[in-house]
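Every protein chain but one is kept in place in this view of the complex.
Entry: chain A
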Amino acid sequence: MPHDPVSAQPRVVVLAGGLSHERDVSLRSGRRVAEALRSTGLEVTVHDVDADLVPALTEARPDLVWPLLHGASGEDGSVRDVLELLGVRALGTGPRASRVAWSKPIAKTSVTRAGIATPDFVTLPQSLFRELGASRVMDAVVARLGLPLVVKPSRGGSALGVTLVRTADELPGAMVSCFAYGDTALIERAVEGTELAISVIDLDGTPQALPAVEVVTDGPYDYDARYNPGRTEYFAPARLPDDVAARAAETAVAAHRALGLSHLSRTDLIVDADGVPWFLEVNVAPGMTETSLFPQAAEAGGHHLADLYRRLVEAGLRQG
């Protein structure tokens, strides 16, 4: 039954878990968000993506589902397709735009059309290396893009399978690590500069950037650096001149618009020495754990987290 604004609080189901490599992160995100929403008086349950989900949603008829799934079916739009089939309203980006955002090469190509800079890249399936000879393809990649390079699975998050390649002889190992997570690799020119994550919220059709979070690590911003507090230093807002910060924020908002995203997103980018923001990737279900970037950005923007989550839910109820 639809939510009756007079007599009851909206009922929200947070989806977390799933079978992706990022299950653990998703579960933590889901618990955090659910707890915050409950503190605002909402009735919230957390549900895994499993065989019980469809009957549970059919029976409970929640007013809104907040998918906090990271990776695979949670971010590629397919779970959202099912939610649409069930007629359940969901917060965040719809299935078609999710599919575009989830594929890093397609997202990069899409934002390029909107005039956003993104590092040169190639997208290569594992089968191509087999057909053409791995060393020939790798030589061509290095000749074309130069060094250093970043190798990452074309889909997925939490830096899983991502390697910074400084010399050509590191490339084969990086390819093997990457292909353990998926069968297509995105290889892009590594841009040196300030690493930023810019979260965007869109409560009324006007996406707005939250303060950029600058990420400084003593090595790669890998899984440990992301989830083990202490390894990484965060600056929110980022230590950038105002004009550069504004340009970076505009880039994130432009990417959000260009990709047709809804309610919330997080764009990862690097600002080079000339102050140019380079788009790397976008997340339609940004992490919400204790060490995640979206909550840091929200707090740096002066938002009370629970209140902001509540307002996102209300936006979802209005627009979904």
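Note that a residue touches a chain if its C-beta (ideal position, glycine included) is under 8 Å from a C-beta of that chain, and two chains touch if they have at least 3 such contacts; residues count from 1.
The rule we apply is simple: contacts and distances are computed from a predicted model.
Novice: Which choice in "PLP-dependent aminotransferase family protein", "hydrogenase (acceptor)", "ABC transporter ATP-binding protein YdcT" or "Transport permease protein" gives the name that UniProt lists for the one chain left out?
Specialist: Looking only at the record, the undisplayed chain corresponds to "PLP-dependent aminotransferase family protein".
Novice: Who touches the missing chain here, A:V14, A:L27, A:V44 or A:A285?
Specialist: Residue touching the chain left out of view: A:L27.
Novice: Kindly state which of the options A:W66, A:Y227, A:F279 or A:F294 is in contact with the chain not pictured.
Specialist: A:Y227
Novice: Since one chain isn't shown, list which residues of chain A touch it in the complete complex.
Specialist: Against the left-out chain, chain A lists 19-25, 27, 50, 126, 129-130, 134-135, 158, 160-161, 163, 172-181, 201, 203-204, 208, 210-211, 214, 216, 222-224, 226-237, 239, 290-291, 296, 299-304, 307, 311, 314.
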